[in-house]
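Omission of a single protein chain aside, the complex is shown with its protein chains in their original locations.
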Amino acid sequence: MAQDNLGAVLYKTKDLRLEQTPIPVIEDDEVLLRMDCVGICGSDVHFWQNGSCGNFVVRAPMIMGHEASGVVAKLGAKVKNLKVGDRVAIEPGKPCRYCEFCKTGRYHLCPEMQFCAAPPTHGNLVRYYKHPGDFCYKLPDHVSMEEGALLEPLSVGIHACRRGGVTGGDVVLVLGAGPIGLVTLLAAKAMGASKVLITDILQARLDVAKELGADFTLLVSRDSQEADLVRKVHELLGGHPNISFDASGAESTVRLALLATKSGGVAVLVGMGSAELKVPLAGAVAREVDIRGIFRYVNEYPIALAMVASGKVNVRPLVTHHFGLEQSLEAYEVARRGLGIKVMIHVQPRDANNTHKFTK
Amino acid sequence: MAQDNLGAVLYKTKDLRLEQTPIPVIEDDEVLLRMDCVGICGSDVHFWQNGSCGNFVVRAPMIMGHEASGVVAKLGAKVKNLKVGDRVAIEPGKPCRYCEFCKTGRYHLCPEMQFCAAPPTHGNLVRYYKHPGDFCYKLPDHVSMEEGALLEPLSVGIHACRRGGVTGGDVVLVLGAGPIGLVTLLAAKAMGASKVLITDILQARLDVAKELGADFTLLVSRDSQEADLVRKVHELLGGHPNISFDASGAESTVRLALLATKSGGVAVLVGMGSAELKVPLAGAVAREVDIRGIFRYVNEYPIALAMVASGKVNVRPLVTHHFGLEQSLEAYEVARRGLGIKVMIHVQPRDANNTHKFTK
Amino acid sequence: MAQDNLGAVLYKTKDLRLEQTPIPVIEDDEVLLRMDCVGICGSDVHFWQNGSCGNFVVRAPMIMGHEASGVVAKLGAKVKNLKVGDRVAIEPGKPCRYCEFCKTGRYHLCPEMQFCAAPPTHGNLVRYYKHPGDFCYKLPDHVSMEEGALLEPLSVGIHACRRGGVTGGDVVLVLGAGPIGLVTLLAAKAMGASKVLITDILQARLDVAKELGADFTLLVSRDSQEADLVRKVHELLGGHPNISFDASGAESTVRLALLATKSGGVAVLVGMGSAELKVPLAGAVAREVDIRGIFRYVNEYPIALAMVASGKVNVRPLVTHHFGLEQSLEAYEVARRGLGIKVMIHVQPRDANNTHKFTK
Partner (left out) sequence: MAQDNLGAVLYKTKDLRLEQTPIPVIEDDEVLLRMDCVGICGSDVHFWQNGSCGNFVVRAPMIMGHEASGVVAKLGAKVKNLKVGDRVAIEPGKPCRYCEFCKTGRYHLCPEMQFCAAPPTHGNLVRYYKHPGDFCYKLPDHVSMEEGALLEPLSVGIHACRRGGVTGGDVVLVLGAGPIGLVTLLAAKAMGASKVLITDILQARLDVAKELGADFTLLVSRDSQEADLVRKVHELLGGHPNISFDASGAESTVRLALLATKSGGVAVLVGMGSAELKVPLAGAVAREVDIRGIFRYVNEYPIALAMVASGKVNVRPLVTHHFGLEQSLEAYEVARRGLGIKVMIHVQPRDANNTHKFTK
């Protein structure tokens, strides 16, 4: 096997380096993957710029990357769902499999979760990476490696919609049209929402949302009056949304989610902002608007793959930039500047493992 | 107001007559409707041919019709959601509003339900008909009166899918491609199912299913071997369906639903066949395949309307025949002979109340 | 029928009067009740002291009282579940029966709800009062009129537990041991909770909680450190509660509910405090602790009655004071001073309608 194992390693705040790393040795339940596509996520940029994200702090050099796809290069003795050469999407967490959370089907809450590029666990923006076989999902031929990588953010959107209980006929409000707001929009439409209104403070993002199927968009400005926004949401939707999603993390969007949602509805909090927020809880209590946070995803990768493979969801327009592994720093810089939506890093030459050229 | 109130009245088995009936007088919470479209359902034909259906027996002359739309002609004093001239879809049941079922949101199980054309309650295949205002749903301009009438069977399909818990990524089996199997297919796709396999013993119905979006079809014959069918279903779907629907009512399809469904999945029974069936229950118990019957619909009309109005579901191809009210007997005869899918009776001239001509 | 219809009428802030009122005339679906027991609730005192409570403002003289039981004196033509002389508990709300909330089984959220002693709707602290028959629940002989009145607060506790999903083996935290905290404790134990820890700032209330079956109590002081409290809760319970209830409405207890609850658990907010609260939402999001407010109750009266009638729940120790109707002002004064738990007003002589003397 090749000895080259170049990877993008974060040493500390603003110190991201491309360097050789050891090729990992697999366990019986693992596969070795030759990486292909790795997207950049907001949290990656946050780690790079701040050396931490939420409770996670970078204390030792860590390989970046967790939105990824690759090709199976080697199989552990116990892996039966895959074979060498399989193109796979990688669900980036490895739970303990023994705790109460793992056994009740909520492994994403496992306290011993090892999650790619959440310190101290290495990620997969590197040539060779090992992973538990059961968290690798074989892609059908017609699904591209880019789409495989995009299953990660899509799974967040699906998890949000499943937690919110989105189903046929729902009227949905999504606050924030960044990558996460957009995948929430896609998932909500695919799960039957009949009207989705999405907001942002940037018109460019709303334009993408429109292209992706938003029924209504609302451009918000930082000094919009809260009561006005509630009224506008209700006007545009012809009523109250029964499910709202905060996909921005700002106090103002969390507040709007609580205020605008129909009595008896659900406000799903996806955004992760300040630790503390001042919110109009009493109204949510009196109107029984449930508040549900979401953390990543759990058992949603197969659903995301089924949605993409069946054509129910088209995630391709999310990718706005492409870079090679060697250009990773440049790629991160583009992501940092918030140009476009999703920046994709190609560890292998573009389309090397795609049956058709990836075009949006 | 016109004195003509011609209606299709069932006297007894095989004795359906067109005759004048009194124009009803409305209560405060009711509206008088000038009827427009009324579809024919399998149960209508059953009443006509047998004088009964399930526990319901025709003992006095009864106006037929329950899949219907109309235009508001007169308003009761307490009706606030409508105005004269509104085009509406009619949810055909009137529950008591006082019992435990009505108060827990399951009014379709209300023991005092008065349901159109379920004896002794009159239906709405007649010029003027009165109905509680809150069970009339105003149609947006772009939704046709035919679509309004089709919300009735569509609601059955949606109720079936909601009871089955259909959501994103589901793999679905529908047994029977009559009107009910087809609306179940439409609802399942709209609610996120990524693969739907539908079966029938008639190729013509499978062809319609294909047109409506079925991912796979399977032509079954009366002497198909059970084990073979299970295997074929799994082969076509690339695995077990996690939700199956019996939409035929035959013992063989109920059995197949139980046998083919994934462990931990759901078999929804929509079909209403013999009172007693011999079924492989032990396997369903040991594999925890839940069995859920469905009865009509409850709170699904607004969802059905949202789905049609938003374009998520296209029910128009279901209509294969059109007749005027005066041709009702001819229309019933066509329905009885099982030609086509849905026979639509026009109480008013076609497209009288549509903004665009109704074409499939 | 007697012409005496003395009632306790609130004119405005701090202006509660005993005076004659007209005997109401019943509708077909109503009964006339000769009132027996009426408890005093925190909100009653709040209206009396402040002329308002939440969004409800007293603008015209209003009869007080909503935790009540009575005896059927007269029957409307359509009432079939009752007969004259029946002893009943009164569920104090009258929803519209027509709106989306009423039809989906969430009538407590009906925007047209008429709720006893929520302005402008009159309550039932009066000799004769009329009410929809279906919201009156016949008491078995062995259930006292006092218990009938106590079904009201108990229903709040049951609704809270049903919203929280309390079931066998649950570990529960209740914050606040006022009447509402105590009924939540009772309901949680009856629904299978294996450990309940209840907190308060008053030892006297914790003593009552202990008597009612609390497994653990924790005396809190206004200057307790948040982190200490979280730790103490976990120590006492031997782990994290999976369901927490705020039954105080203070910012500090809402915060504690969010912080102490197990990942993936539920924090139920029953307390109604300030309109706005500063809370550590990000942690609840990342740990998927659901936040669910509750508003009164819905379909819980029959459950409350079943629990009391079967002996699963003993609400009798909650009553600490008794007064006659003529002593209503005195009774309100005792309630205002927060002495004891539940103050009961007897519109008829004590035990007039009980088979056994009411003793705690």
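As written, the chains take the letters A, B and C, and residue 1 is the first residue of each chain.
Keep this in mind: a contact is a pair of C-beta atoms (placed from the backbone, for glycine too) under 8 Å apart; a residue touches a chain by one contact, two chains touch by 3 or more.
Predicted, not measured: the structure shown is a model, and the values here were computed from it.
Touch, as defined at the top, links the missing chain to these shown chains in the whole complex: A, B, C. Across C:A187, C:L229 or C:L258, the residue that sits in touch with the chain not pictured is C:A187. Not every partner is drawn; the one left out touches chain B at residues 54, 101, 104, 106, 109, 111, 163, 254, 263-264, 269-295. For chain A, the list of residues touching the undisplayed chain reads 29, 97-100, 102-107, 134, 299, 302.
Residues 158, 161-162, 167-169, 171, 187, 190-192, 194-195, 215, 302-304, 306-307, 309-310, 312 of chain C touch the missing chain (whole complex, contact as defined above).
As a convention for this text, only the chains that are shown with their structure count from here on.
Taking the mean Cα position of each chain as its centre, C sits at the greatest distance from chain B. Taking CA atoms, the transformation carrying chain A onto chain C includes a rotation by 180°, reported to the nearest 5. Annotation: the chain B:chain C pair of sequence copies touches via predominantly the same residues, more than half of the used numbers being shared.
Chain pair with the highest count of contacting C-beta pairs: A-C.
Distance between chain A and chain B, defined via averaged C-alpha coordinates, is recorded as 40 Å. Per-chain Cα centroids separate chain B from chain C by 43 Å. Counting partner chains per residue, chain A shows two or more touched chains at no residue at all.
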